[in-house]
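Omission of a single protein chain aside, the complex is shown with its protein chains in their original locations.
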Amino acid sequence: MEKQTIQSDPYNLIITGVGGQGNVMASRVLGNMLSNNGYTVTIGETFGASQRGGSVMSHLRISLTDSYSPQIAKGRAHMVVALEPIEAIRVLAQYGNENVKVLCNTRPIHSVGVISGEQKYPSQEEIQTWVNDLSSQAWFINATDEAMSQMKNPIFGNIMLLGALAATNELPLSIDDFEAVISETMTPDKVQLNLAAYEKGGQMLTQATASVSG
Amino acid sequence: MNLIAKQEKDGRYLLMGNEAIARGALEAGVAVAAGYPGTPSSEIIENLARVTTERDLYVEWSTNEKVAMEVAAAGSFAELRSLCILKQNGVNVASDFFLHLAGSGTRGGMVIIPCEDPGALSSINEGDSRHFSRMLEVPLIEPGNFQEAKDMTKWAFELSETLRCPVMLRSVTRLSHASGNVVFGELPVTHHKARFQHDGFILDPDTGMISSAPVAYRHGLQQEKLQKAIELFETSPFNTYTGPENPELLVITSSACNLYTKEAIQLLDVGDRVGLLKLGTTWPLPPKLLGKYLATTDKILIVEEVIPFLEENVKILAAETAETIGIKKFYGKRDGSIPSVNELNPDLVITALANILELNYEGVAAAYTEKALPLAFLNAPVRDLTFCPGCPHRASFWNIRTVLKKDNREGFVCGDIGCYSLAMLPTGFSTTKTMHAMGSGTGIASGFGQLARFGMDQPVLSVCGDSTFFHAVMPALVNAVHHKSDITLIVLDNSGTAMTGFQPHPGLEVDAQGSEALKLDIQAICESMGATVQVTDPFDFKATQNALFEMLQIKSGVKVLVLKQSCALSPEKKHTRRFEMSVDSASCLGEDCGCNRLCTRIFRCPGLVWDKVNGISKIDDAICSGCGVCASICPVGAIEKREVA
Partner (left out) sequence: MQMGGSKELKEQVLDKDLCTVCGACVDLCPYFKAYNGKVAQIFECDLTQGRCFAHCPKTGVDFEQLAQNYFQQPYRGDALGFYRRITAARAGEKLGSGQFQNGGTVSALVTMALESGLIEGAVLTDSEGVKPVPRLVTQAGEVLDCASTKYMAAPTISCLNQAAGKGLRNLGVVGTACQLTGVAQSRLNPTRKEGFEDPVALTIGLFCTWSLDARKFQDLLADRVDTSTITGMDVPPPPAEIFVIRTHNGTVEIPLPEIRAIVPKGCSVCPDMTAEWADVSVGALEGSSGWNTLIIRTEKGEQLVEKAVSEGYLILDAFPDSSLENLTLGAGNKKKRAQEKADMEEE
């Protein structure tokens, strides 16, 4: 895909989730898709201890002209991709604004505090209400459940979300870009599986209720 | 073909900072690279280890950082370019050798790369090793973006050879683990020939003996080298200035702070008022360069993380040249403009700039914060760090705590560094009661084990991992055995250096390059030292608790219990599942007296979930790793395990 202008320069995207969900892999794939098309990309990650079940974020800076800090400034996110739903709320409180858009996976990962009964985890309805309230546009898809039932591995949920992100048309992303990136490191049979997941994600997005808040 | 070894000169790639550094080393023709795993540094060695054949390299995970630096130094003494990789703590461990290496000088270019962790994202300290450069008197350079991470690494080797001393190149988490675009340079043709010349005149730097003695002479040479470095730094292209000729405010910064400051200036739109002097050569400071920019304004802000290293050095220079450049007003950590603890980010720099320039700035809009912050605070449960599902440490600490409580003599465990550091938290049943540096658990225990003479009658235990055992515990163990300390060391042998990404260590049969290596046996080593040793599987509760009870009854001398079970994330275990787990909802007691949710409330494996609606525990199949341990803890045997065919 040709280098196109992006809605904002820099475009600030946050991928958030729980350590171990595949946050880092998703951000690398996305970053490479854009970098291969000539965009200047910076990615900031949280690695290490937070991988043991803690909250994690990848900050992506996408620009036509300049390279930016690996941390997005507060309140300056354009898009939040949440691999885990309540993490969207946590991220929006620091980086959100009235115009931010959110793509949200709806499968919760309970913190150990929730599992042990010390903390409460809100309902999906509550989370979706809040996300809608805190964004200008939000999409919700159950990528993990789909990945578990169709492909027997929750990690494909992340690929579905990438496909869904592409389908929002917020960023110039094409399936060819995706295929080019994953072909560098994956065997052909794995590439096919991932392509199927990517396409499925796009389909799920167009079917999902996209809600626009006041 | 590995990305960092691609020939493509001028190719443009999205690289992690550590990958860029590795590429820079390859472009410099590095031959020897040694390190010890430590976040955020480990990927540098890992990347180089994958291309050893293509690029004619030797790459090693050494037993600890001091040995790693010594191994790299050997390469340098044999006229090869060599690299030592560590995190901030590692510099402390290697510092005695580093001190002497600075004195002796080097031959082949030698670069020491500490990757530091301001904000302690993956450490239990935020030490700053920039001070070592000043204290040990070696040059310090810092990349300020991803391209520089590559270019400056390459240059560091040239610099080291010009000066004939080791060069310190410092990175931080937000560069090492962040990614940005990098344009590749050329990869040289390498034919490394190692030769250690030593028969020449004793003081000849190329052919004589290599030592930091005679001290005054060598120290004098070091001073000359620093002077030479200053001359080179005055004109280094890695010191850059952006901004007006006569800025209202001059900001001096280095490292990742460069990226935050650049962005802060942009977001506040004060590019016409603020000048940004980014230093790539942080020690020794080039006085002419600094003087030129210090003279352009009265207000100077210094942006850096952790210790005011740069700030203090700039102030010294300013004091020395006050007559020429005038009196300055400095802002930084000393006056509170920049926080003294934790890492920085664009917002913290914005706050400092906004205060100084008297501007208003809103990060998150007030109205938005008002709705968003309470929602997050009240509804987003904080995620405690926890052992992975299937982690042997969970089982080990369950056994240890059970035994210590039953034993009922206020026994305690001195902790150490690794994934099992989490044992001080509920995930490890708050079992460890001290926590410091690598090997400190056993060192401290060795001391506690001598205090019976002062009335201490509590059982003393320490824990360590298999990698930690080789890194630093062995000398402490020797100390305990020799002095007849009454302690029990528990070695948590999960067959790898897990916390940092599962690197090999001397207890395994394979090395960093994937070649066959000689495996050292922890049990045999402890026995030959003279300790009483037993080995059990922590998943076998009965055997482990019996062994530990036995050891606690032995009143004197060192006992070692090796708990052997591989990490849930290890290559052989990661994608396998030994058991299918399920909870028999009919027999589950839930919150009733007799159980009160032991599994979800206390054991807390993420694979076990409390179903509040039905009042029973359940297995989360998406998370459960199938290790089968929870079946051993249910008081009524309601958790069932079925071996997978």
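Lettered A and B in written order, each chain numbered from 1.
What we mean here is this: contacts are C-beta pairs under 8 Å (C-beta built on N, C-alpha and C of every residue); 3 or more make two chains touch, one makes a residue touch a chain.
Small disclaimer: the values here were computed from a predicted structure and weren't measured.
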For the full complex, contacts between the hidden chain and the displayed ones involve B
Among B:Gln266, B:Thr402, B:Gln458 or B:Asn479, residue touching the chain not depicted
B:Thr402
In the whole complex, not just what's shown, which of B:Phe98, B:Phe429 or B:Phe579 touches the removed chain?
B:Phe429
I need the residue numbers on chain B that touch the omitted chain, in ascending order.
401-402, 405-408, 429, 549, 591-596, 598, 601-602, 633, 635-636
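Note that only the chains that are shown with their structure count from here on.
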Whole-Å gap between the CA centroids of chain A and chain B
28
In the complex, chain B touches chain A at residues 12-14, 39-40, 121-122, 145-146, 173-175, 177-181, 256, 259-260, 262-264, 267, 345-347, 350, 362-365, 368-369, 371-373, 375-377, 379-388, 419, 422, 426-427, 499-500, 597, 600-602, 604, 606, 608-610, 612, 620, 622-623
Residues of chain A touching chain B in their complex?
18, 20, 28, 31-32, 35, 40-50, 52-55, 67-76, 86-87, 89-90, 92-98, 109-117, 119-122, 126, 130, 133-134, 144, 148, 154
